[in-house]
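Here the complex is missing a single protein chain, while all its other protein chains stay put.
For clarity, chains are labelled A, B and C in written order, and residue numbers in each chain start from 1.
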Amino acid sequence: MQAYRLTAGGGIAGLALVEAPDPEPGRGEVLIRVRATALNHRDLMIARNARQAAVPLSDGAGEVVAVGAGVSRFAAGDRVAGCFFPGWSDGEVAPEYIRDALGGSVDGMLAERVVLPAAAVVRIPTHMTDEEAATLPCAALTAWNGMFEQARLRPGQTVLLLGTGGVSIVGLQLARIGGVRTIITSSSNEKLARARALGADETINYRERADWERAVLDLTGGAGVDLVLEVGGERTFAQSLAATRLGGEIVLIGGVARGEGEVPRVPLVARNIRATRIYVGSRAMFERMNRALELHRVHPVIDRVFEFAQAADAYRHLESQAHVGKVVIRV
Amino acid sequence: MQAYRLTAGGGIAGLALVEAPDPEPGRGEVLIRVRATALNHRDLMIARNARQAAVPLSDGAGEVVAVGAGVSRFAAGDRVAGCFFPGWSDGEVAPEYIRDALGGSVDGMLAERVVLPAAAVVRIPTHMTDEEAATLPCAALTAWNGMFEQARLRPGQTVLLLGTGGVSIVGLQLARIGGVRTIITSSSNEKLARARALGADETINYRERADWERAVLDLTGGAGVDLVLEVGGERTFAQSLAATRLGGEIVLIGGVARGEGEVPRVPLVARNIRATRIYVGSRAMFERMNRALELHRVHPVIDRVFEFAQAADAYRHLESQAHVGKVVIRV
Amino acid sequence: MQAYRLTAGGGIAGLALVEAPDPEPGRGEVLIRVRATALNHRDLMIARNARQAAVPLSDGAGEVVAVGAGVSRFAAGDRVAGCFFPGWSDGEVAPEYIRDALGGSVDGMLAERVVLPAAAVVRIPTHMTDEEAATLPCAALTAWNGMFEQARLRPGQTVLLLGTGGVSIVGLQLARIGGVRTIITSSSNEKLARARALGADETINYRERADWERAVLDLTGGAGVDLVLEVGGERTFAQSLAATRLGGEIVLIGGVARGEGEVPRVPLVARNIRATRIYVGSRAMFERMNRALELHRVHPVIDRVFEFAQAADAYRHLESQAHVGKVVIRV
Partner (left out) sequence: MQAYRLTAGGGIAGLALVEAPDPEPGRGEVLIRVRATALNHRDLMIARNARQAAVPLSDGAGEVVAVGAGVSRFAAGDRVAGCFFPGWSDGEVAPEYIRDALGGSVDGMLAERVVLPAAAVVRIPTHMTDEEAATLPCAALTAWNGMFEQARLRPGQTVLLLGTGGVSIVGLQLARIGGVRTIITSSSNEKLARARALGADETINYRERADWERAVLDLTGGAGVDLVLEVGGERTFAQSLAATRLGGEIVLIGGVARGEGEVPRVPLVARNIRATRIYVGSRAMFERMNRALELHRVHPVIDRVFEFAQAADAYRHLESQAHVGKVVIRV
């Protein structure tokens, strides 16, 4: 079978399509024919910092072609996706659960065939194409976890989404099916128009409103939002705090983990606000999200689909930041 | 001003329109010009068992006409409703919070003017008529509490609604704005058609399917629902248990409290299911619900509106059980 | 190696010591030299109803002697216990997590050597003997789950323990380290004296006080307890309800699952009380409990230790109900 591998020190240009042996599923494992994969910002950082050859990408969907001994949850033909953290099935995060991550410390999905533990695989929503389902494991699950696992938003509450990146756009879709009001920011009126078309209740151009936290307060009767999905980090955290209601919550979403010495310095949590960093989510959360996506026939927003041979072009397209929605590679 | 009073032992026929002194708001109190009230099943039972003269009905909405000393939350002209339990502002239920209930142990809303503690009053959604807002304090808040406070349902989960009474119908509306799948039962195909028109995902005629819990299991892939809003009590509890998923929840909704000796005998909670009796809800819950209702421009379902002079007819109409939605009395 | 097997239809007398092949740990598995096992009421019922030959007992502790490929959590020499539900690692209960139970649907611990998935094994507290640690997997974890996972008791709250069986006695010990006040019942003043010696705050002889729920109310200022660990089922549930405070909780602890047709009929949950049936608990709960037991140097109460050859005597001793604390079999 064919698979991509990153080359140590090679960056995007180092992505190499190689011939690899066909993997076999062992006890408790599942062999998947990957049909589509999707990119996240994290994948750009991993490509830039690659220190060893490895199959990239956490996100992918396909079809089960064989199962190993002792696997009863899946059978050949099932349409599935893999889990970002193969070791995190359920429960609260723990060090051992997040030790390995697909496309990071262990081989990822940019290959024709992959073998995963059955416990790290979920059924995909039946109404989605493979390309759509491939976008779920990282960005969508992160947004779901932030809004409906960590924060347990109720209908009628308000979430602030920063920018129109992958997490924010699917966050917008998920908020809508949960009856949550959305305020979204961008530097581009064109992207904000797109967000409105996707159902955003309120939009703010932060180029035009450098004091966008004031705009958020104006849109919430002076109180602030119930939750911020904070993807901006150091640049935005102080304003996010000011835009959050007393008793509200900020969920911090990291890109790639950095050394502790590099942790950005930002204002301490002020007022009665809870700030929590989250890491994607567990398989159980993924399954709960999929039930919601399927019930409401949500279609993830795909910006562009690249063919398997054009994987490097997909990386460069993501790098250009011209996209709204996910960048997908067909396998 | 004019007000209705129940007559001890008089039943519905004992409802008397009387001239009462205009109430004045004391320190911390609010004077409300009632514009509309609504009936609940509880009001029938109170009328039947009335032991002393009292103004009936927990549900009502109107306009603030004056506030007492120290009241800053409201001003004349505010459109408001009263709280079922005037003493339950926030937090978990406690005996002292539910000691008094409007239209029960203390005078209720079927009067032109009422005085309530400011802490027992909430603003009503701006898009609703007084008639619509009058329906919220008991049935709607009970359904909201069951689904989004007690059970914290997430989008994609499933709730089972038993019958098309007041709690179930508004429960259907609330479930929809929270992205929750709904299964509703009735003995009438006409009422089920009405429920479908209101957005029910699935309907079951329990006359045609005496084993309706099997139908529920079939509709949930054999797993059972995440939550039952159990309004049936002894007659339905065993089947509700069988229709609930492992790890799921049943919220028991009582009518009027009965003596303990009369508590119906039903099967013990079996399997890993949580059963919790709830009592309407707090003012803080009411305010959270109103934000959701306003955001989604929900209009409560009103079956029929009676004029103030026809209060007894409104009671009899509710008694007939011909209604779908709330029975309202204009004041 | 030697192992006991139940004989279909044989009851306790059918317990047979047999020579079995030495098991080998496969990928992800751990081989344990069992040093001690313990009995639960459930084991009596399984022996009575045995339909096929199987190794009995869920509870046991010993030493890791070998690990299979891919196991990094354990190494030879680690002192460990197995998990009641080998498939329930973390998170809320789900059907697939509790499909298999040791000593029930899969072979249990009454053997010299057993192989378990590494994910179904926990380190035991270092201060405990093997005999003490063998008592933890079922009764202790059930009590811990009820008080500190399901109910999240805070210090200063009150738990009611019914009788002096295995769950209640270890529940008493766990309550004490969590600063929870304990009220315990028994028909025997001798057993109550024993409970007092173990730290029970209040004791009630339910032979002398048939209306023991009134005694509980008297001991709680008329309010009722925050939690009942309800092990009695049909016989006690109505009184447990009456002994629970408004807003309080009852955790129902089952013996062996019965057919639904046989579910006992008891009063419906009345007042604002939550009733939840629980099933032992997950590995993550077990690990949290062990940290508490180790910090506080808790020693489980052992009634009597039998030698491996006297396993049937141990069963009969449990059956006699003369014990306070656990019945252990050394291996």
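Simple rule for what comes next: contacts are C-beta pairs under 8 Å (C-beta built on N, C-alpha and C of every residue); 3 or more make two chains touch, one makes a residue touch a chain.
Remember, predicted model here, so these are calculated numbers, not experimental data.
Asker: Of the listed residues C:R181, C:R194, C:R283 or C:H323, which contacts the missing chain in the full complex?
Answerer: C:R181
Asker: Give the residue, chosen from A:M1, A:V93 or A:V106, that touches the chain omitted from the document.
Answerer: With A:M1, A:V93 or A:V106 as choices, the missing chain is touched by A:V93.
Asker: Out of C:T135, C:Q157 or C:T244, which is the one that touches the chain we can't see?
Answerer: C:Q157
Asker: Touching the hidden chain in the complete assembly: which of A:A8, A:A76, A:A210 or A:V269 does that?
Answerer: The single option touching the absent chain is A:V269.
Asker: I need the residue numbers on chain C that touch the omitted chain, in ascending order.
Answerer: Chain C touches the chain not shown through residues 148, 152, 154-157, 174, 177-179, 181, 288-296.
Asker: If you put the missing chain back, which residues of chain B would it touch?
Answerer: Chain B touches the missing chain through residues 26-28, 73, 89-92, 94, 96, 282, 284.
Asker: So which bits of chain A touch the chain we can't see?
Answerer: Residue positions of chain A that touch the missing chain: 92-95, 98, 223, 233-234, 237-238, 242, 246-247, 252, 260, 263-279.
Here, only the chains that are shown with their structure count from here on.
Asker: In whole angstrom, what separates the CA-based centres of chain A and chain B?
Answerer: 40
Asker: For chain C, write out the residues touching at least two other chains, lowest number first.
Answerer: Residues 92, 94.
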